[in-house]
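Structure first, commentary second.
Apart from one protein chain that is not included, each protein chain of the complex appears where it belongs.
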Amino acid sequence: MIEYSTTVRVRYSETDKMSIAHHANYLLWMELGRTEMLRNAGLSYKKMEDMGYSLPVCEVTCRYIKPALYDDIIEITVSIEELKKRTIKMRCEIYRENDKTLLAGGSTIHPCIHIKSGRISTFPEEILVILNKSIEK
Amino acid sequence: MIEYSTTVRVRYSETDKMSIAHHANYLLWMELGRTEMLRNAGLSYKKMEDMGYSLPVCEVTCRYIKPALYDDIIEITVSIEELKKRTIKMRCEIYRENDKTLLAGGSTIHPCIHIKSGRISTFPEEILVILNKSIEK
Amino acid sequence: MIEYSTTVRVRYSETDKMSIAHHANYLLWMELGRTEMLRNAGLSYKKMEDMGYSLPVCEVTCRYIKPALYDDIIEITVSIEELKKRTIKMRCEIYRENDKTLLAGGSTIHPCIHIKSGRISTFPEEILVILNKSIEK
Partner (left out) sequence: MIEYSTTVRVRYSETDKMSIAHHANYLLWMELGRTEMLRNAGLSYKKMEDMGYSLPVCEVTCRYIKPALYDDIIEITVSIEELKKRTIKMRCEIYRENDKTLLAGGSTIHPCIHIKSGRISTFPEEILVILNKSIEK
């Protein structure tokens, strides 16, 4: 299983009056991590949409352990937890980069959607190959 | 000229570590105000898009006077400042509702876009009538 | 157990290029629902913070069933699922208001934090009374 890591800085607009990053932003960061993981595997999400398929989120869980603070560089680590014919489950951990403190961990489940019909579909072969390589490495 | 007012509460997620609403949210509130102003005039923006026209923002200015705070009810007052054949300029003031303190004021300019062609268009008669009524009253 | 419902309209800025509300917004709506539920119970979250206590999210789960669309009025229904000495679990369902379609359901867990010390605390009596009333009714 590959873990792919991306880093990003916490923006001012992502903080709230508790002086920590608002919890909803972690979902944006998880999405960022998945996107870069797929890009690294050779499949940008944009290209996937252009091919006619999307991966909306149908379930998310996130546990918040330590707060991310303004200007922190966070490391988003993503891996494929489970790949089925029509759905994929991705695992994500978010660390503060400088001291590798675990800030949050969660997962998302995504059906493969055929955009034109709006229906759940099996992953097309071309995409499946790339996703499988990301697991087996 | 009509001024149309909408109220909304400042969300926790809209605050930042200065304990005030982050300045980018004012653009969302101005948009909310314009939407409700149009709806009140008899033209929901959704319906306008369904008719094939959109009003993207091509220019925005905003002056921030006093901060909006968490849980404040703010009053968003919108009026049409200038209506031309192909563009509309809308004026917006944002007040704290309980004491009518002016928090911010700004304006946005919007071309009328024919969605299918992506081109700037003159306002269709049906829409123009409604917009004109919002000025003349 | 009381269920408390709030309604809110899906904003243009909350949509994404799939033409549906982006999944992270559901967390903002769940927060909105909890805030209004507490306010209705007689305890605004702002007042709670002023009393020195906060309820950050330490865990969230959300299942997305049908998409919320631009300009939809959504109904956010919140109830207390479990109240312990130092944590509270809140349940949330999100419906499209006009036809009561269930769009999403989820829950959040919140420790009671004593703001000054930054430590988890037992709920102070004053707050506990109000929360208990919201369960027993």
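Worth pointing out:
The letters A, B and C name the chains in turn, as written, and every chain counts its residues from 1.
The rule is short, and it goes like this: a residue touches a chain if its C-beta (ideal position, glycine included) is under 8 Å from a C-beta of that chain, and two chains touch if they have at least 3 such contacts.
All values reported here derive from a predicted model rather than from experimental measurement.
By the touch criterion stated above, the residues of subunit B touching the omitted chain are 18, 20, 23-25, 27-28, 31, 54, 56-65, 67. By the touch rule set out above, subunit C reaches the unshown chain at residues 12-13, 15-17, 19-20, 22, 24, 70.
For subunit A, the list of residues touching the undisplayed chain reads 11-13, 28, 31-32, 35, 44-46, 70-71.
The rule is simple: only the chains that are shown with their structure count from here on.
Taking the mean of C-alpha positions as each chain's centre, the chain lying farthest from the centre of subunit C is B.
Averaging the CA coordinates per chain and comparing them to the mean over all protein CA atoms picks out C as nearest. The geometric centre of subunit A is 24 Å away from that of subunit C, both derived from CA atoms.
Centre to centre, using the average C-alpha position, subunit B and subunit C are separated by 28 Å. One finds 34 Å separating the Cα centroids of subunit A and subunit B. Subunit A has residues 20, 24 in contact with two or more other chains.
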